[in-house]
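One structure follows; several queries about it will come next.
Apart from one protein chain that is not included, each protein chain of the complex appears where it belongs.
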Amino acid sequence: MKHLTRRALSLVLALALLLSACGAFAEESTIIGSTIQYDTSKPINNGEDIAVEFWYWTGSDKLFQAVVDEYTAIHPNVKITLVENPWDDYWTKLPLALQGKDGPAIFNVHNSYHENVIGYLAPYDIPVEDLEADFVGVSAHIIDGKVYYTDYGMMTATMYYNKAMWAAAGLTEADIPKTWDEFREVAKKLTIRDENGNLVQAGFSFNGGAQGDVLGMQYQYGQNLFTADNKVSFNNDAIKAVIQRMKDIYEVDGSGDYNFGNNSGDNFGQGMIAMYLGWGFMHGLFQSLWPETEFGSFEIPTPTEEVPYAYHRYNGESTFGVNKNAPADQQAVAQDIIRFFLAKDALQKQFVLANSVFPAKKSLAEDADILGVSSIAVLANHIDRYIWPGPMPSAVENNMKIALEDIFYNGADIETALKNAEETCNMELEGSEFVSVEPQYTYASEAK
Amino acid sequence: MQKRIKSANSLRSKSEIVLRNTVVASLILFFLVFFYIPIFAAFYGSFHLWNPLKGQFKPIGLKNWQTVLNNSLFWFSMKNTGVFSIVAVAARVIIGLLLASALFSKLVKARSFFRMLYYMPTITPMVAVAFVWKNMYDPQFGLLNQLLGSKINWLFDGRYAMIAILLLTIWKDFGYAVVIFLGGMYSLPMDCFEAAEIDGANARQRFFRITLPLLKPTVIFIVITSFISYFQTYIPVMVLTQGGPGTKTYLASYLIFDQAFSKYNFGYASAMSFILFLIIAILTAVSFKAAGENGQ
Partner (left out) sequence: MKTMRIKSLVLTFLLLAFSIITILPFLWMLASSFKTNAEISALSQHFLPQNPTWENYENALSKMAFLRYFLNSLSYAFVLSVITIYTSAIAGFVLCKYEFRGRQMVFGMVIATMMVPGVVTIIPRYSMMQYLGWLNQFQALIIPSLFTAFGIFLMRQSCTAVPDEILEAARIDGANEFYIFHRIVIPMLRNTVASMAIFQFLWAWEDYLWPYLMIRSESKQLLSIALNMFSGRYSTDYAGLFAATSIAIIPVVICYLIFQKQFIQGIASSAVKG
């Protein structure tokens, strides 16, 4: 092994010498990126051997391996050890590991755990203006003039529909609903019951975790999620209307049932349900887990034909973080990996496609392959009409989940459940430093 | 009480003093360092706004304790924990005794084979079996509904969700009780049984008049250790229901774990765990006392 790396090293050195010999050629081929640039000919850590740990959560091993492979191909003196942890455990273990000096130098970040990791992050050494020139949405990540992580893509929800069921119900492209009323009619047509009235196929299902979407559809009515003093607002007419509509779809229209499958995403893939409101990542999941199920996407319906305040909420998929407690030489490598990752469009594209998110990198906004993904394509026209409330603490979704289960499964009334959830959530947020970025939304002035 | 033979004036040997001092000193040192100091640190922390991630450790007096005492979810989950523990302990003791006495009987063949089977759930990692059961509870394609011919939405119906968690727990743990009871039965003096058999006592009489009274220390042991461990259950809740539907299956330990390791509200979590600790301590003291009064 050692011999091999040494040989590879001498090869690279020889190559580098050769390249620098023919100056003009080298200059063109070693610089990647537009504003944020990466010079592949520049050695890292003076070309001396160095090892860093890179942590990420289960489910994206190929992506991270790609970053490591491409980076170490340029810098064979860097040894990157990928450490995988399951999603839940990751957030238990990472913050504890970051407390000491021996935590990972670089790690994957998710903004829902912003508060748990922000204290351990070192700011990017890339100037903020450069980041803003290449990426959208950077402004929401600036803290005291510095950026600690930003987004490589924006993930949101779109409506997925089963193409075979669509056709079997006699529906065509022209029937794709724009408003919720139209949607409910379509859902009825897509529902199939047997002679005893038992569901065989649900037109629509939101079982098993609708909280992420309920906390987004209220924007359609111009209702922000947070008040001016950064408290949540659950118990409002917009959220009540959203929940009432969900209940009506099941209880009045009979287009679905609370006990017909517990995980609407899986159930859509299994062919139990015809329509499903899912986030971008489901696109890839459907393709890998249920390749037989043919599906399409359309944008989330709205209350009226008019353009709403916002269609839904989006959430940024974050770029990596640098551990500020790591040794300086490791931090330098981590910073270098991030620059490489941000500068290289091919890697950006790989990450965007794997998670079916709308690219944050401006140079990829018109990319044909990315727009070929149906769930991304439907957003392309007005991605600016999706709002980001900021890195919401997980308490917000957790308490909405409890409220919804109380309403849907335990027979609680909407008002009481929302009131309780709002109180508990605001109590839990008391110690939090969360600040809503809803006021920074382009159309913030249209809010009610 | 065991009668002590050692007379007051018999001199303790040197080796006894060495052994005693070494053992007592290491016990005190070990439990001080790994239990009492951490417990004290946590107790002290319960009076603070304590978030290790933010390096926050701000004294806030009794605030955490007040919040816990006024938190209806905490008391609801304490009630759940109580019901859960009582049912789980009762099931463990009854099933354990029943199967152990069947396995103790010489009438049964292939006893080690059964013993092996019954112990299998206990030796399989909890996280793994919890996922298996989660699949079995599925309303549409789960094994349980297929076997029972039912259409129950086990994990999302408030009437069944706690039962579902209990079923998994009982299934996972009864083997432990079987083995302990069996160990207890084998250590009982055989002549008692022989005498009873000669006296013409039938199997049921033998069980209630001889086996059970003699096994009492084992029963108490199982009851106490089971209560302690069931008061700390959280993995099945985490995998199966996450406390849902709504908050129907919240157990105190799950709430504490959630506050400590997902919200990093350490002070608050510590206050809750101390209340849990107090309740366990009282219950244990009561059981010991009850056992003592019954002549054990």
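Descriptive notes on the structure:
First chain written, first letter: the chains are A and B, and each begins at residue 1.
The definition used in the following text is that contacts are C-beta pairs under 8 Å (C-beta built on N, C-alpha and C of every residue); 3 or more make two chains touch, one makes a residue touch a chain.
The structure displayed is predicted, hence computed values, not measured ones.
Screening B:Leu62, B:Ala102 or B:Val286 for touch with the missing chain picks out B:Ala102. With the whole complex as reference, residues 57-59, 83-84, 86-89, 92-93, 96-97, 99-100, 102, 265-266, 269-272, 281-282, 285, 289-290, 292 of chain A touch the missing chain.
Residues of chain B in contact with the chain left out of this view: 2, 4-6, 13-16, 18-20, 23-24, 26-28, 30-31, 33-39, 41-42, 52, 99, 102-103, 105, 107-110, 112, 114-129, 131-133, 135-136, 138, 140-141, 143, 146, 171, 175-176, 179-180, 182-183, 186-187, 189-191, 217, 221, 225, 228, 231-232, 235, 253, 256-257, 260-261, 266, 269-270, 273-274, 276-277, 280-281, 284.
One rule holds in what follows: only the chains that are shown with their structure count from here on.
Mean C-alpha positions place chain A and chain B at a centre distance of 41 Å.
Interface residues of chain A facing chain B in the complex, by the touch rule stated above, are 91-92, 95-96, 99, 115-117, 119-120, 207, 258-262, 272, 394-395, 401-403, 405-406, 408-410, 412, 424, 427-428, 431. The touching residues of chain B, counted against chain A in their complex, run 49, 51-56, 67, 73, 138-140, 151, 153, 155-158, 242-248, 261-265.
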